[in-house]
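Below you'll find the structure I mean.
All protein chains of the complex are present and in place, except for one that has been dropped.
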Amino acid sequence: MRILIVNVNTTEAITEAIAEQARSVAAPGTEIVGLTPYFGAESVEGNFESYLAAIAVMDRVLSYDQPYDAVIQAGYGEHGREGLQELLDVPVVDITDAAASTAMYLGHAYSVVTSLDRTVPLIEDRLKLSGLYERCASVRASGLAVLELEADPQRAVAAIVEQAERAVRDDKAEVICLGCGGMAGLDEQIRQRTGVPVVDGVSAAVTIAESLVRLGLSTSKVRTYATPRPKKVIGWPPRFGR
Amino acid sequence: MRILIVNVNTTEAITEAIAEQARSVAAPGTEIVGLTPYFGAESVEGNFESYLAAIAVMDRVLSYDQPYDAVIQAGYGEHGREGLQELLDVPVVDITDAAASTAMYLGHAYSVVTSLDRTVPLIEDRLKLSGLYERCASVRASGLAVLELEADPQRAVAAIVEQAERAVRDDKAEVICLGCGGMAGLDEQIRQRTGVPVVDGVSAAVTIAESLVRLGLSTSKVRTYATPRPKKVIGWPPRFGR
Amino acid sequence: MRILIVNVNTTEAITEAIAEQARSVAAPGTEIVGLTPYFGAESVEGNFESYLAAIAVMDRVLSYDQPYDAVIQAGYGEHGREGLQELLDVPVVDITDAAASTAMYLGHAYSVVTSLDRTVPLIEDRLKLSGLYERCASVRASGLAVLELEADPQRAVAAIVEQAERAVRDDKAEVICLGCGGMAGLDEQIRQRTGVPVVDGVSAAVTIAESLVRLGLSTSKVRTYATPRPKKVIGWPPRFGR
Amino acid sequence: MRILIVNVNTTEAITEAIAEQARSVAAPGTEIVGLTPYFGAESVEGNFESYLAAIAVMDRVLSYDQPYDAVIQAGYGEHGREGLQELLDVPVVDITDAAASTAMYLGHAYSVVTSLDRTVPLIEDRLKLSGLYERCASVRASGLAVLELEADPQRAVAAIVEQAERAVRDDKAEVICLGCGGMAGLDEQIRQRTGVPVVDGVSAAVTIAESLVRLGLSTSKVRTYATPRPKKVIGWPPRFGR
Amino acid sequence: MRILIVNVNTTEAITEAIAEQARSVAAPGTEIVGLTPYFGAESVEGNFESYLAAIAVMDRVLSYDQPYDAVIQAGYGEHGREGLQELLDVPVVDITDAAASTAMYLGHAYSVVTSLDRTVPLIEDRLKLSGLYERCASVRASGLAVLELEADPQRAVAAIVEQAERAVRDDKAEVICLGCGGMAGLDEQIRQRTGVPVVDGVSAAVTIAESLVRLGLSTSKVRTYATPRPKKVIGWPPRFGR
Partner (left out) sequence: MRILIVNVNTTEAITEAIAEQARSVAAPGTEIVGLTPYFGAESVEGNFESYLAAIAVMDRVLSYDQPYDAVIQAGYGEHGREGLQELLDVPVVDITDAAASTAMYLGHAYSVVTSLDRTVPLIEDRLKLSGLYERCASVRASGLAVLELEADPQRAVAAIVEQAERAVRDDKAEVICLGCGGMAGLDEQIRQRTGVPVVDGVSAAVTIAESLVRLGLSTSKVRTYATPRPKKVIGWPPRFGR
């Protein structure tokens, strides 16, 4: 099967890291295709950038002209997943949800460690809407921006470990979710240093997407995610940046 | 003061109706400017169209080159308000929130009557995130699409009255919110026929926006709605549809 | 239009301060009438005093013999608003609700800073019942009694700023509500010292009451706030203190 | 021990019926003293009447000049319990809470059947504040006013049974609480006709009050229910109706 | 009347202490019978031990061959109460619920102080399912295992007082529940040292069980707690440990 994994920012190096992480856990026979949006911000750390990413991700997926079996949206706490679910017939998995639903099998409560403090409310809101917030002990910020995490993995590990340890000690988290697409690949180091299971959303999303495909399940089209009604739409598909 | 009221769809007639409704309740000295996005769908009834509207509204507001004091986003249950709050220093009011917060002064519980059933979950989700859902008795669909409501006001009134009466009788609503920008101007007829207060979100939003300006209050910039960080953004401002 | 603003305690100086604050934000053409209850406590800081205030406020409003368009109950977290809503046909606005619903337009979460710790649960309970608690980050006490706040504004500012800063830093509040009628007029100083928007409930209530009147909206009479049924009531209107 | 049971309305026949019901379940050695407020409404069916009852009950209890060990407030969904808790050192039990906390030992969910529809939101709100609403399946109105229930017990039984049966069948209630002080004594008939346990709040409250006294437990005075601070209070104790 | 009080562990000394505490508060004419399960762990501090206790308690009660009027399950936060409710016609009271429902009459919020940190989530979950968690300020662990509490009461008092004081100061608890069957008898000392009411679940449960019996109330059999359907059950009654 072929799974598209779409970055939410326009930084190719992050797309590659995400796709690499996805490939490292994919089942034999699963082809992972990493996609970078044609437009949007180089990193997504707030609502404006996230809304722009939402449509850039939809645009990028619709522009892909080969068959595929599932789509993963690889941004943490970003807008847009519901739009993809309307537009596509194949399953759509957001890494925010994937990390959380996986963490819930591993402990009584989980925490998310993300990049900047300003993204914390976005992640909390996305988890609330997904119905996966009830057992969230906390969402904590490492204080490093997405591109800083990408640029300096050892500094990233140190900052994440500090917040993860506080989450375990003070918030009673029993599992840590890595709350940023750019953290893919740091899970093992952080697990060794905190002693609790660490869930990488990209990895979790790959297995969930594969599972849905294998089970023949896809998005329900009866109500919320019904295909958009035919109507006049100006400026779509967009010509942004192309 | 000058208040921009931005339609979420590209149908000029709806923009005009909304702006007219806004002018009818504005205080002396308030200038209402109706704006239509440069791109997007002719009506917004789902997540894809709503996400596209989110950025089209941001684009349209940023393209406006005169001074203004507040912005009203005139779509019911749509995405995007948080992005505008980041980008602007003036207050931003969404009509979904405006109708709900006004209704809460009038009765113990309120219901929303909207267009199509598929938009109900969007409205519920927006109210949940805004923290205004607790006293929402129900969100009900009239079954008419936005453009049908616009085209045939008497049919619209009949369909809305039917759901409003059920909301009062079965869901114990004490106030009805008109859950569609295109319903502006129907409030008085519906009030007469249901016997309960009817809140039009556009009208409510005008008074709230005026009040915030008069009180010198605007969006807090310390965390969630901080100005976006300077970074490279491809394709913005967009060239969509222009 | 004429708006009655009713203090909940019997301290005339507080009534005057509240009315003055209300007048400072009222629209041209709005007459503000400050009323002091005929009976009750000199300051309200608990349930007994608050229940007594509830009926003293109703009594005072019913004793007012001129026409009026709306009533503001100027106590933070006090009982009684629902009774006024039953007795009157004009809109009723409680400053607790007014501050909260206004704050929700300004940030993702708000905190209230009030007088004594013992009043915190009253405020929390009133916000819960009003359906405005969901985005309340915290209710914090300055530790100063109502009459101390009144007597020594600089000490009041210092104590409020301290708690407001903790609310922003520790509780992630993005907006501060001044949780005591007697704090009217301190908002600007506190805003300067905390850097976040500060909402004074009296000011917010004036604009909301004006807006409801302008929109022709008043309390729904179908259920919770229906006019009391005619029946024998001993001791009403009261002769307390007169 | 002596327990005061205070009616919330001024109808002596209801006080007597309540006291009689209380005596029928009291332990040997428990003296039940029924008290009727000196002022207030002949029946309490809304917020205005309930707020007036709140202070009338406090006044009546404080006027009682003999020793006593506990106080029961015998109104369903009424205001005032927290004020009594501040003013007294002995335990205070509200029959609304007593019925609910007792019902929770008997089934997975309970419903309340009360008098008029307008009192339903008051009961729901009181249960929410008491933290006893989570397992409430519904609050249903028989449609009979308090004095009608009192005047015609057979009609009362029929109306209550009808709603109780709907609560069991449609709302999945497993226990019924009689939601009106005036229903005391109907429990056995209703139990026979519905087949589920029926809890009378007056009876439940007597056993809870006795238990608290026997265990040496009374209201915590550290925060919410601390004794009112000494201050000038005009018009208290009241001269209403005397 | 005769009340069975069943320990959840197999330590006879704890059964005796519990039964002694129960007798010290029982009404004249109430006979308390302490029962120790035939199998299970010497102390219960986790889910495996608690599930085993659940069936051991059911087995022990069903093995008791004399008449009885009510059953108390004397473990804090343990599984099994719902099973007893299905199997028996007499009322069943769990001490976790008894302490919480009693505490709610005494203050606006209560905390539980228990043995080990690992039992905290069990207690929280039990209170959530019982619908008694809403006003729980916190569940705190003393850090002492059940058998340590039993062995060294003065050390137990010191550890519990420390957590109780934090609960009052930091979590705003107004009442403390002793969250371990083995803490029976320590309530008075802890009350003296914290200044807030202290509820012992065993004592509370005795008065609640007595009250239910006196009121003629028992478990509803219409749905959740209906008697098990007749069917083939292998290995029941068990031969474990006998």
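The first chain written gets the first letter, and so on, giving A, B, C, D and E; residue counts start at 1 in each chain.
FYI, a residue touches a chain if its C-beta (ideal position, glycine included) is under 8 Å from a C-beta of that chain, and two chains touch if they have at least 3 such contacts.
Note that this is a predicted model, so its numbers are computed, not measured.
> In the complete assembly, which of A:S63, A:Q192 or A:S220 touches the absent chain?
Touching the chain that is not displayed is residue A:S220.
> Hey, which of E:S24, E:N47 or E:Q189 is the one touching the hidden chain?
The single option touching the absent chain is E:N47.
> Check the options E:N7, E:Q21 or E:Q85 and report the residue that touches the missing chain.
From the options E:N7, E:Q21 or E:Q85, the contact with the absent chain belongs to E:Q85.
> What residue numbers in chain A mark contact with the hidden partner chain?
25, 27, 91-93, 97, 101-102, 104-108, 130-135, 168, 172, 174-175, 195-197, 199, 203-204, 207-208, 210-212, 214-215, 217-220, 222-225
> With the missing chain put back, which residues of chain E would touch it? List them for me.
10, 38-43, 45-52, 54-56, 58, 79-80, 82-83, 85-87, 117-118, 120-122, 125, 128-129, 145, 223-226, 228-229, 231-236, 238-241
Operating definition for what follows: only the chains that are shown with their structure count from here on.
> Taking A-B as the reference interface, which entry in C-D, D-E or B-C shares over half of its contact pairs by residue number?
From the options C-D, D-E or B-C, the copy of A-B is C-D.
> Give me the superposition rotation angle from chain A to chain D, based on Cα atoms, as a multiple of 5 degrees.
Best-fit rotation on C-alpha atoms: 180 degrees.
> If you average the CA atoms of chain B and of chain C, how many Å lie between those two points?
Here chain B and chain C have centroids separated by 28 Å.
> Measuring from the mean C-alpha position of chain B to the mean C-alpha position of chain E, what distance in angstrom results?
Roughly 53 Å, centre to centre.
> Taking the mean of the C-alpha atoms as each chain's centre, how many Å separate chain B from chain D?
Result: the chain centres lie 44 Å from each other.
> Scan chain D for residues touching two or more other chains and write them down.
Within chain D, residues 121, 223-225 contact more than one other chain.
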